[in-house]
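Moving on, here comes chain A:
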Amino acid sequence: MPVEQDMLWYKRAIIYQVHVRAFYDSNGDGIGDFPGLEQKLDYLAELGINTIWLMPFFPSPLRDDGYDIADYNSVHSSYGTLEDFRAFLGSAHKHQIRVIIEMVLNHTSDQHPWFQESRSSQENPRRDWYVWSNTDTRYQETRIIFLDTEMSNWAWDPVSKSHYWHRFFSHQPDLNYDNPAVREEMWNVMKFWLELGVDGFRLDAVPYLVEREGTNCENLPETHAIIKELRRKLDEQFPGKMLLAEANQWPVDLRPYFADGDEFHMAFHFPLMPRMFMGVKLEDRKPITEILQQTPEIPPSCQWCLFLRNHDELTLEMLTNIERDYMNDSYAQDKAMRLNLGIRRRLAPLLDNDRRRIELMNGMLMSLPGTPSIYYGDEIGMGDNIKLGDRNGVRTPMQWSGGWNGGFSDTDPEKLYAPLIQDPVYGSPAVNVFSQKKTQHSLLNWMARLIAVRNTTGAFGSGSIEFLYPANHRILAYVRRLGDETILVVNNLSNAAQAVELDLRNYKGNILIEMFGKNIFPRVGELPYLLTLGPYSFYWFRLRKI
Partner candidate 1 sequence: MREMIISELTQAMQEFTRGFAHILPRIIVLVIVAFVGWAVAYFLRLVLRSILRLVKFDKLSESAGASQLLSKAALPSATELLSRFVFWVAWLGFILLGVSVLGVFGLQEQIAKFFLFLPRLFVALLTMFFGLLGAGFFSRAALLAAVNANLPSPRLLSVAIRTIIIVFVLSMVFEEVGVGEQTMLVAFGIAFGAVMLGLAIAFGFGGKDMARQFLEERFVQGRKDEGKEDELSPL
Partner candidate 2 sequence: MTEVKSAEESSLTDDFLGQLISVGEVDILVGVPTHNNAKTIGPIVEAIQAGLLTFFPRERVAIINADGGSRDGTPGLVVNAAIGDERRSSKMYTLRTLHSISTQYASSPAGGTALRTILSAAELLRAKACAVISPESTQMTTDWLAALLRPVYAETFDLVLPTYRRHRFDGILLTNLLYPMTRALYGSEIREPYASEYAFSGRLGSHFLTQNPWHEEIARAGSEIQFTLSAIAGGYRICQSFLGTKQHVERHSADLVPALRQTVGALFSSLEPNFSLWSTKTGSQPILTTGAEQEFTLEPLRINRKRLRDMFSTGVTELESVFRAILSASTLAELQRISGLDEEHFRYSDELWVKTVYEFAVAYHKSVISRDHVIQALAPLFRGRAFTFLMENRDGSAGDVENNIEGLCLAFERMKPYLLGRWNGRE
């Protein structure tokens, strides 16, 4: 049964980011798989999820957690077969859940047959599929992204005795997008999956597709042209599918990726995310409002994707030095938590497992303009393990119960793809789906409730935003509007009770109806509207004139 046809479905999406390997193991090999994921679709549907974003599941040497792809048209054997995938996809659609998959355009694994051929000799037909050079001095102005591990963007290949370009790990050579054959083949890859039925792609590392001398090799016009071409073909042949950009750039540099609504449908709003954490720590809304003031208007068919955490480190790239130092001192005193200009921790540990702060952050995630993306496990408040190296500390097995292997797998614990979190605070006996389902006021049930309330109005996903600037800088308040609907959101970013007077003159005569309990609050009159909020609490009000 096809999912309801709706061209702007992504504006109403609640995205759940999950790695099939980490979710549920159905065959006892210690690694999650597609049949397992399929079994857990009920859980996701109950939570209120309507879109799954799958992390890469392609065959890969797994030196970058699957982002180093060795075969674009297949499924890694650990996770199942292509048939398993097809079955899962069909089942997801039956649950009215769409599925977005990763498409790593920029680079492949050095184990990919294309690269093996390319490096074999200078005359190989696929030689030009990658970016080769005899020297390592080209494109000098390009920054290094993985600062902790890479010294240069060029790597020496002993086989072909030349250098190849790689913006990420040295085992991930960049594809050469100046080669039409590359562009053709990548579209074929996408077509393959679209024909299977996937609903969209998250295009990884898009700013880096094209290189030009004398530039920083990011966000070049040629890159945009390539994406536009992909989009054109997509709209022609597969209408209703979505492209999501992963581009860690300032808002003003992200804007071109939407173009006139003919490039990406969605893009992650990277700069907002660390500022939300900063605002809560400073107890000052200034970082948040400032970045959103600087965020440009995007075409009506386009949408921001908001998130609190993901599989990568909490990136601090888009911050000034003062801000970065402040974030490191506040959230990552232990230097082991820091990686590549970021902090590799999950949501709950970042917020000291403070239930109120976790709720507040999720409340903002769900009410700021954009489509929210939830990282698997954050809905129950899972912890992390920074000792696992790179960013694997936030990619541990999902905790389903307090029992054997946290309910993730029947195998021996030593065979798990990664060890379970085990400390008494975040370990599976303390934090798991089963016990949270049984507890009425668990975080899980609260999240489900939050999503349900968000879904009662389209104003959050598609509406406009107008910030109020009450004199009390600890209060972040804004109004979302869509058509007739007007929603007032008030957040208390501080650890102490606050009083705030809001200027609601434009909404005089409206009665406020609190959206969770549906109780009525006093009508807006002539005077400033006085509200009091407890520590880290927030209100969503529907404004109604009766």
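How these were chosen: all candidates are chains of the complex that A comes from, given by their letters.
Going forward, a contact is a pair of C-beta atoms (placed from the backbone, for glycine too) under 8 Å apart; a residue touches a chain by one contact, two chains touch by 3 or more; residues count from 1.
As the structure is a prediction and not an experimental result, all values here were calculated from the model.
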Of the candidates 1 or 2, the one touching chain A in this complex is 2
Interfacial residue positions of chain A with respect to candidate 2 in the complex
278, 282, 284-287, 289-290, 293, 320, 322-323, 326, 467, 469-474, 494, 496, 498-499, 501
